[in-house]
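With one protein chain held back, the other chains of the complex are shown just where they sit.
Moving on, here comes chain A:
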Amino acid sequence: MTTEVHRTTSYDADERGWFGGPEQGWGGRFMPEALVAALDELTEAWHEAMADPAFVAEFDAILRDYGGMPSPLYHAERLSRQVGARILLKREDLNHTGAHKIRNVLGQALLTKRMGKTRVIAETGAGQHGVASATAAAYFGLDCTVYMGAVDTRRQALNVARMHLLGAEVVPVESGSATLKDAINEALRDWVASVDRTAYLFGTAAGPHPFPSMVRDFTRGIGDEARAQVLERYGVLPDAIAACVGGGSNAIGLFTAFLDDEGVAIHGFEPGGEGVDTPRHAATIHAGEKGVLHGARTYVLQDADGQTIESHSISAGLDYPGVGPQHAHLAATGRVTYTPVTDVEAMDAMALLSRTEGIIPAIESAHAVAGAMRVARELAAEKGPDATVLINLSGRGDKDMGTAIEWFGLGRTEAEISDDVTEEPVG
């Protein structure tokens, strides 16, 4: 690939982590003083590493030889015919461990090694980031402790087992709502007490500076690769690109390479849960208010007193009441359009992609597929069949089969299904 990669964009944070400058106030660092020295140390190490060709080359080699990247760009022809526009999928589901998340953890763990620390901690919701962290820790020979909401450890026993097999310790978190946000709180508490030898592998492009920008740097290969792949194959940039947004690491990973391509429309699809007019959703940008959560100022689902409201999404990976601060900035400037996609729309897209392309997507990624189909139909009406939409297929759906079995009633006999239909004709 010959396309030049621009290391910076017009939407980067300043040196203190403010996106859009301190007057806009997105991002920053709202953290206990006890952690500031560690965050400063991390910031310096990250800057030095990104400027060191040896580090960048080592990272690229690990992604290639161990992680299976660059991931392919795939023209989904049958899906394209259905919508009347060209649909391209960036196949991050084919990476080692089945998602884009391996890029982030390998980058952060390589940096941990470089900093001479011997232990990593991580938070996880459904367990994907926990499994990725345990994988990176095993690869680099680091001790690993993963904090996971107690509710989630029961729901995701398979991922707990995977982490154990990879040699990680899994700590169930009972405090608060016992879900992802509480796992982050507990990991931060661990870090306050262990910071001299421990690195915190943050799972998404959120949190205090430098995490939003550092995680972006480790995931931006998604967009850098895809942009070069599209140009090489079609000679033009896509009309639109799309990704799902929970905390927003796969989205910022895709978006970064295209932020300064003015002709490319950029879409982020948020988890609309049971609908943004109900309390059960996680559409933070659409329905949240400016606030501070987990060290950054961003959009937060919060009540009138600033208490965090529990989010809901059928997709555990998107079920977070905050969002990365760069996304807040990109929404506020209008560069990226963020729209909710409901549980129903996402599950429909999961089934559609499975049946038309033989690709079972993660439910997270199915949100991007569902939203991108809407965009593609509009573009097709405007531009015809050459209209091109690039979707980040951020992960594979094996982990979601429990949810799919329940949602679609899979694995039952024809007789059981027809009984259901008789009892509930509406379905």
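Keep this in mind: a residue touches a chain if its C-beta (ideal position, glycine included) is under 8 Å from a C-beta of that chain, and two chains touch if they have at least 3 such contacts; residues count from 1.
Methods note: contacts and distances are computed from a predicted model.
Asks: Between "Glutamyl-tRNA reductase", "ABC transporter ATP-binding protein", "Tryptophan synthase alpha chain" or "Transglutaminase family protein", choose the name on the UniProt record of the chain that's been left out.
Replies: Cross-referencing UniProt, the chain left out corresponds to "Tryptophan synthase alpha chain".
Asks: Touching the absent chain in the whole complex: find that residue among A:188, A:241 or A:316.
Replies: Spelled out, the listed residue whose C-beta touches the missing chain is A:188.
Asks: Could you tell me which of A:135, A:308 or A:365 touches the chain that is not displayed?
Replies: The missing chain is touched by A:308.
Asks: Among the options A:293, A:318 or A:404, which residue touches the chain absent from this view?
Replies: Of all options in A:293, A:318 or A:404, contact with the hidden chain holds for A:293.
Asks: What is the set of chain A residues that contact the non-displayed chain in the whole complex?
Replies: Spelled out for chain A, the touching residues are 16, 28-38, 40, 175-176, 181-182, 185, 188-189, 192-196, 289, 291-295, 300, 302, 304-308.
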